[in-house]
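Here's the structure, in structure tokens; my notes come after.
Every protein chain of the complex appears in place save one, which is left out.
Each chain gets a letter, A, B and C, in the order it is written, and its residues are counted from 1.
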Amino acid sequence: MTEHHSYLHGVMGEFDTPEQLVAAAKKAREAGYKHVEAYTPFPIEGLAEEIGFHWTAVPLITLFGGVSGALTGFGLQYWCSAITYPLNIGGRPLNSWPAFIPVTFELTVLFSAIFAVVGMIALNKLPQPHHPVFNVERFAHASTDKFFLVIEARDPKFQLAESARFLQELNAKHVSEVKDEE
Amino acid sequence: MSDMNDPANDKKLRILQGAPTPETAHGVGHHDHDEEEGDLTEREHRLDLADLREKLKEKSGKQYWRTLEELADDPHFEDLLHREFPRQASEWDEAVDRRDFLKLMGASLALAGMAGCGRPDVTKIVPYVKQPDGMTLGRPNFYATAMPFGADAVGVLVESHEGRPTKIEGNPDHPSSLGATSTLVQASILNLYDPDRSQTVQQYGEIRSWSAFLDAAQALATSSKATQGANFRILSGNITSPTLVAQIRKLLTQYPQAKWHQWEPAAGDGAREGAKLAFGRYVNTVYNVGKANVIVSLDADFLAGGPGHLAYARQFARRRKLDGPDSTMNRLYVVEPTPSVTGSSADHRLPMRASQVELFARALAAKLGIGSGVSISGEAAKWVEAIAKELQKDRGASLVIAGEYQPAAVHALAHAINASLGNVGNTLYYTEPGDGEGASVESLRELCAEMDAGKVDALLILGGNPVYDAPHDFDFMSKLKKVQTTIRLGSYFDETSAWCQWHVAESHYLESWGDARAFDGTASIVQPLIAPLYYTHSAHEVIAAFSDKPGTPAYDSVRTYWTEASTRLPESADTGWRKWLNDGVIEGTKAVPTTVELKLNAASLPAPAAAQGDQIEFIFRPDPNVYDGRFANNGWLQELPKPVSKLTWDNAALVSAKYAEQQQYAYKVKSRGGEHGQVRSPVVDVELNGSKVTAAVWTVPGQDNNTVVLPLGYGRSRAGYTGTNKGFNAYVVRTSNALWTATGGKVTGTGDSYSLASTQYHFNMEGRQILATATLDEYRKKPGFAHELGELPEKSNSLYKEFAYPGYAWGMAIDLTKCNGCNACVVACVAENNIPVVGKDQVMRGREMHWIRVDRYYTNTKSSTADNATGDPSEYQPALDNPQTFFQPVPCQQCENAPCEQVCPVGATVHSAEGLNDMVYNRCIGTRYCSNNCPYKVRRFNFLRFQDWDTPQLKLLRNPEVTVRSRGVMEKCTYCVQRINNVRIDAEKEERPIRDGEIVTACEAACPSEAIVFGNANDPNSKVAKLKAQQRNYTLLGELNARPRTTYLAAVRNPNPELEKA
Amino acid sequence: MAQIFHRSANLIARFSVLALVVLANLALAGVLLVARSPYITNQRLTRVQPVQFSHKHHVGDDGIDCRYCHTSVETSAYAGIPPTKTCMNCHSVLFNNVGYLEPVRDSYRSDHSIEWVKVHRLADYVYFNHSIHINKGIGCSSCHGPVNQMPLIFQASPLTMEWCLNCHRHPEQNVRPKEQVFNMDWKAPANQEEIGKELVAKYKIRTVNELTSCSTCHR
Partner (left out) sequence: MSATQPPGNSGHIRRLEPVLEPGHTYASVTDKIAAVVLTRPLGIGWLAGFTLTFTITMVLFISIAWLIIKGVGIWGINIPIGWGFAIVNFVWWIGIGHAGTLISAILFLLNQKWRTSINRFAEAMTLFAVACAGIFPLIHTGRPWMAYYMFPYPSTMGIWPQFRSPLIWDVFAVSTYGTVSLLFWFVGLLPDLATLRDRAKQRYQQVIYGMLSMGWRNSARHWHRYQSAYLLLAGLATPLVLSVHTVVSFDFAVAIVPGWHTTIFPPYFVAGAIYSGFAMVLTLAIPLRKFYGLEDFITMRHLDNMAKVMLATGLIVAYGYFVEFFMAFYSGNKFDVFLAEQRLHGPYSHFYYALILCNILTPQLLWIEKVRRNVAALFLMSLVINTGMWLERFVIVVISLTRDFVPSAWGRYSPTFWDYSTFIGTLGFFVMLVFLFVRGLPAIAIAEMRELVEHGSHSNKEHK
């Protein structure tokens, strides 16, 4: 990896157990760091809150999807059967709403599911195959058995040496700086 | 299809009005626009391969084949074939699939042209050069003509689309039709377009020109002149054409020594001989069935067979018209060996072996004081008692009819009884027989003897098919070989033609001039609707070929005859001709009643053969569909379920249920199709009169226990693609001394089984509200009996508010009291709606396509829920000895709450504003859900490509008003919506409402009994509304609340209370 | 671990995902548009005819009435293509030796039809009836366009079911006085709506419900 024209993303500390990581995250926040990110092989309850992330829009998006799905579903059927080409189908009323329920339901579920997933991916700013953290050799363990805490450079309180030491004090294993080329 | 829709596709069209000469009527109905019609009239031009390649060079794909097809109709082409491909040429004669042969041709000519399949981008419009007057493009014309059949002729109106006859309707002005048609009449139009029809003159199987034949005929004529025609013989069937008879008579005067023999395999001569026996001379008997209160049929199927049966059926049905409980009905007793259409709709039916009927007749006569009494026992005795009483009661208004296949004595006795009851002049009258209706086995016997003795050098066979259908003891074929010159006029190159030196292709009655007499003597001109499709000629022209004026066109002969004959008529031919053509009948030709005095001494009649205990009696009967075999190549008739047995595509040795049980015949309903589909039935050897035939067995409930029926007309070896090798040939065991009834034979099981295709095997209604029946008394006591089995739920029960039908509300009422199950409606529907023939295999898979079916139920049988009876003939139950038979035509019921519509995912079947259950073929994707959800199972699905899109002749046949359905779509009855629309458009243009009876569906039009009535149910004065208002009116499976527009009027029979309680 | 993707991959990835969605929708829209385009409907497409017959000349300039040639238009489902005889009525005298009319004369002599190329082609399963439309005050030009201005005839309307339904659902928008039916230059007046309603009543034109029943056109 060529070092010239590289910029600093932050410092990364590695921990062995979830407990240590959670503790460290807590400390970091108490120490006043704003832009902290944690990486763990599996979701850890409460960790997000510790690094100051409380609310996600995913449920709202899903709700919106559901509502629009329901409206589309029933609207479409009503329009087709009763408005644009009203036909006498076996003597059934033009607006046979009971018969329209299944499709309405299915579209509700479909829309909300799609919105939920797309929403989640979009909010996570994925796809993002390239990210500075990947430059750290040991980061591969983030998807296996190690737990990482990153203090990002954009944090006003961030100073490379200072923050690195701070992490070591939280007895993080390897503390490494996270760089990326321009 | 677009070709079919486009009237302008027919080039050079002439409507045959007035007196066109055959030449001017040439080349009608060419619908293939992208090809030149080669002028094939000049005789000299010969083809060779080079020309052929030339002709085909620039053609490709479809056109290529079309051109080849067209060429194939060119005699020179066939000529060429015989020069280039002798071996395949023989195949050609055997009328194997012509298309296969053409493909083979194509291959052997190594021509390109497979390319460019698929729909062409441009279609062409091919207008006339000079448009014939009196026609409007796109509007069918109707022309009156008549179909000669046996000793009768049925007057018809033929629908013609730009010169293509497409549909046959009855002619209301014609005595034999009264507007009705039979299955055979309806189907006869398919024969016109049959690609297997013989197409040219042939000598020893080689194509010859007509002129070549004329020369040969003249040579023969001159040579016969010397011997006064001593060695010249003519063989024909019954001829009702006055012109033809006159021509033959004239010929016979020129050759005094020559003889004219006649043979009809399926027409009994009992009637003629009976008359002779009774009155000392031949007379025809004409019945006024309508005037009779009591009718006794001695093995006579007068409602569905024999001269005048359509008229009789109508008269009969009109006497069974019930307006209310106080209406009266006539009463019909039938004594017969095997259930016929007439027997099945009788009030009383007594199964009795054929040979016993004479005994019965004598007993009855004796009871009425004619001749000496004979001992008759059991049920029959009770019958004689009861019937005699009734006949006495209704003197002058009763009628005894003897069956066509009964011996002379029975007919004589019937005459005697009618005479003694004073019925003559009331319910029947006698007329002088037409010359030329003298067909008899003796006539043929004489001919055979002479041929055998080498007395015959030249034999002219007009029609018929003696090699196939002559009694086998005559061994006609070998006799034929002894004749030097044999000339055959036939519409097919069949068994007989194969052994004749000359074969002249015979014209169809729709493409040639002629005339014919009806059963009551009324004559009609037979006018062609289309110029001959092939190089065919009529009997008139063939006879003329031997006269001193060879080459006289049929038209001239007919016209000349009537010019002379018209001197005896109210109008002369010159003034009346147009009118005759227009009306379809010649005024003043109806035969006048002749007076006869009874010479019969009943006592002197030879004693009838005593009953031979339980010895098996074989009876021969013409098949209800293919008759004597002449309709064997007619797909519509082959696929038509036979009225009583519901068999298709085969005949079978018919046995009674009890006999089947005694012989332990086991029927196996195969899972393929099953109850309507494939039934494996046991195969037996029938040994009779020293020869043997192998046949499948089929059980017919209600047949006499010791009777085995061998239906004629099957087992053809050279019928054509459709008819060859179907069923078994009963003629093989038929001898001249036992034409109708034979004993001394035996039936032995072979252990094999054979697959029969039956469209209805289960005969029990399982206690469901399907076919409501009652006796007249019950009906009078309880007029609403039809509603007992469950009734329509109140409309108010519905959660939904009803759709309103403010305009027309099309509906149909089918009177089951009138319906006799004759099947005319089924074939009419097939003809009108371009319904494909699917073949035996598909029928066995339960995939027949008929839009209307006639169900047959036995009401007094055990249901399969009760004591786990099977409810089908595979298991014996006493009721099957003489079950009560009822028929029920089932078209689409046009439900207002249609279950089919609700489940169609694409809305391919929806309701029209007039309450029709529309079926939109082009929207259908074929999920078959609608059919599953149809309680009446009237929907039909194109599982494969059933339509024949290739054969050009069949394209000519199609009704351009109806979409031709292809593979993968559902289809069904739509009340002939094309007819509704056309009438409505006309009414709309005149801004008037549609009149009642203005729209007539195909089935309604064909029905001889007027059992089907269609109309606007919203109009209280319409016929249909009135019928629906009757208490007899009920809904099929009403409890389902599908609210069909088709309703039924319950069947009421009028049995004799005395016999009832007995 | 080594970085697998270059940073540009982020942009590419997101863009391609977006592009996929957009393209899919465009494709769908495209299909629907093409189905309505002359490419499929053959609209405005002139054909090479055996004789380059000009309606403009005969109708527009000479003012020959439609019914002179299309004789059965008032009585039958088919307007009718004139037989060669009709052409010869005039052209045996007029232009009776010009080259481009040779096919006509030849047809008349040889008794072989002139094979015109079909321009207005409905699907096989559609049963259109000219006479009823003419009799209910639907003018020729409503479907065939200004024929009197067409040197070579072409299909003026898309002839899609959608298009048919438009009129069957709103006859009042197209119906005209019967005497105007054969008038090629007729234009709908400003108050067509109300006139139309009157005419619909006057000519007893059936209800929309009836006009849009499937069996009205399909059998």
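Convention: a contact is a pair of C-beta atoms (placed from the backbone, for glycine too) under 8 Å apart; a residue touches a chain by one contact, two chains touch by 3 or more.
The model shown is predicted, which means the values in this text are computed figures rather than measured ones.
In the complete complex, the hidden chain is touched by one of B:593, B:784 or B:968, namely B:968. For the chain left out of this panel, the touching residue among B:594, B:933 or B:1031 is B:933.
Between the chain not shown and the residues A:31, A:71 or A:120, the one that touches is A:120. One chain of the complex is left out; on chain A, the residues touching it are 18, 25, 37-44, 47-48, 51, 53, 56, 58-59, 62, 76-77, 80-81, 84-85, 89-90, 92, 96, 99-100, 102-103, 105-107, 109-110, 112-114, 116-117, 119-121, 123-124, 126-131, 133-134, 140, 142-145.
Summarising the interface, chain C meets the missing chain with residues 1, 4-5, 10, 13, 28, 32, 35-36, 158, 160-162, 165.
Across the interface with the omitted chain, chain B contributes residues 669-677, 760, 762-768, 770, 842, 845-847, 853, 855-857, 865, 868, 871, 890, 899, 901-907, 910, 923-929, 931-933, 935-937, 939-945, 967-970, 1036-1037, 1040.
In the analysis below, only the chains that are shown with their structure count from here on.
Mean C-alpha position of chain A lies 80 Å from that of chain B. As a whole-number value, the distance joining the C-alpha centres of chain A and chain C reads 57 Å. Put simply, the C-alpha centre of chain B and that of chain C have 45 angstrom between them.
Among the residues of chain B, those in touch with two or more other chains are 910-913. Residue positions 214 of chain C are each in touch with at least two other chains.
The touching residues of chain C, counted against chain B in their complex, run 47, 72, 75-78, 80-85, 107-108, 111-118, 121, 123-125, 127, 129, 131-132, 135-136, 203-204, 206-207, 209-210, 213-216, 218-219. On chain B, the positions that touch chain A within their shared complex are 800-803, 895-902, 907, 910-913, 1043.
Residue ranges on chain A touching chain B, taken from their complex, read 87-93.
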